[in-house]
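Report on the following structure.
Note that this complex is displayed minus one protein chain, with the remaining chains in position.
On to chain A.
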Amino acid sequence: MAKEAAGSSGGPQPERPSGPGVAPDNLMVKCPKCKEILYSRDWEKNLKVCSRCNYHFRLTAHERVSLLLDPGSFVELDAAMVSVDPLNFVSRSQSYAAKLQEERAKVGLNEAAIRGYGTIEGLPLSLAVMDFRFIGGSMGSVVGEKVTRAIELGLERRWPVLVVSTSGGARMQEGFYSLLQMAKTVAALARLSEARIPYFSLITDPTTGGVTASFAMLGDVILAEPGALIAFAGPRVIEQFMHVKLPEGTVNSEFVLQHGMIDAVVHRRELRATLARLLRLYKVPEAERAQQSAPAAQSSVEAATLLSRQPAQSRAEVGGGQDGLRS
């Protein structure tokens, strides 16, 4: 599963998606790929893409939401959902429970995915977005649950579903429970598919292991950002396993596109417009969509700079189960 451990996946990567490239004075950023020094302001305006080599820096889940959705349209659900350490996992004096607390404090998220609904150019969708900073975006029970609930909301409201993946794979510390999240999310997707509701998968850097081998690769349409590591086993794992040395950037978006595993590689700048096109093309038939009204749809707005916008306001409920999906 999580064959590629956190923060060390193939190719030049910053240690954390948006942090360490940033110089102490926050004025300059160094591209981890071409080593170009970039002005933070320009870099942010360019959606955190290196203007010289096109390297797509990793985004946080909330940055991703701001990039893709209509401003202010995102309503986060289950923000308070947390892992419960079902195995009472302790290994070499470090406990999973402590690790979770540490990560929550460090990342400022409760888990490695957020989920909710919103609109793109006025068109509603249900979505889940992963965040690589939280234990390498690994999938334990909470990530599995959130992705599943995103699918179920789509099913219930007859909205298209989008999952944005970035993950090292299944989370070791939840053992077999993590592995079974692959089956759980895929089973939900099978239902969505039977209801003929479209599912879009957007794969971002890096995505490996159990996430690649489940919902990420099952989209009706699968998109990826340029240069993203996308693999079941990343280069480092293959090198260890096969005792070979692979050239830089072997298994990436362009590679999987070439081998027929995904539909398109889309520049970050074009993602929002591309998704809007897909939402228009794969419209859920009106008759079937029925009574449900869309969430307050904002008029279409050109993708502006990322960080000038605050992470969309979230109406996270506490205590759970209040989104009317499950008892």
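Following the convention adopted for this analysis, a residue touches a chain if its C-beta (ideal position, glycine included) is under 8 Å from a C-beta of that chain, and two chains touch if they have at least 3 such contacts; residues count from 1.
Keep this in mind: contacts and distances are computed from a predicted model.
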item	value
Protein name (UniProt record) of the chain left out of view, among "Putative ABC transport system ATP-binding protein", "Acetyl-coenzyme A carboxylase carboxyl transferase subunit alpha", "ABC transporter permease" or "Na(+)-translocating NADH-quinone reductase subunit E"	"Acetyl-coenzyme A carboxylase carboxyl transferase subunit alpha"
Full-complex contact with the absent chain, from A:75, A:231 or A:275	A:231
Hidden partner chain, touching residue among A:66, A:166, A:181 or A:274	A:181
Among A:28, A:53, A:172 or A:273, the residue in touch with the chain that has been omitted	A:172
Chain A residues that touch the omitted chain in the full complex	1-3, 5, 80-84, 86-87, 89-92, 110, 140-142, 144-145, 148, 168, 170-184, 186-191, 194, 209-210, 212-218, 231-233, 237-238, 240-242, 244, 246, 250-251, 255-256, 259-261, 318-320
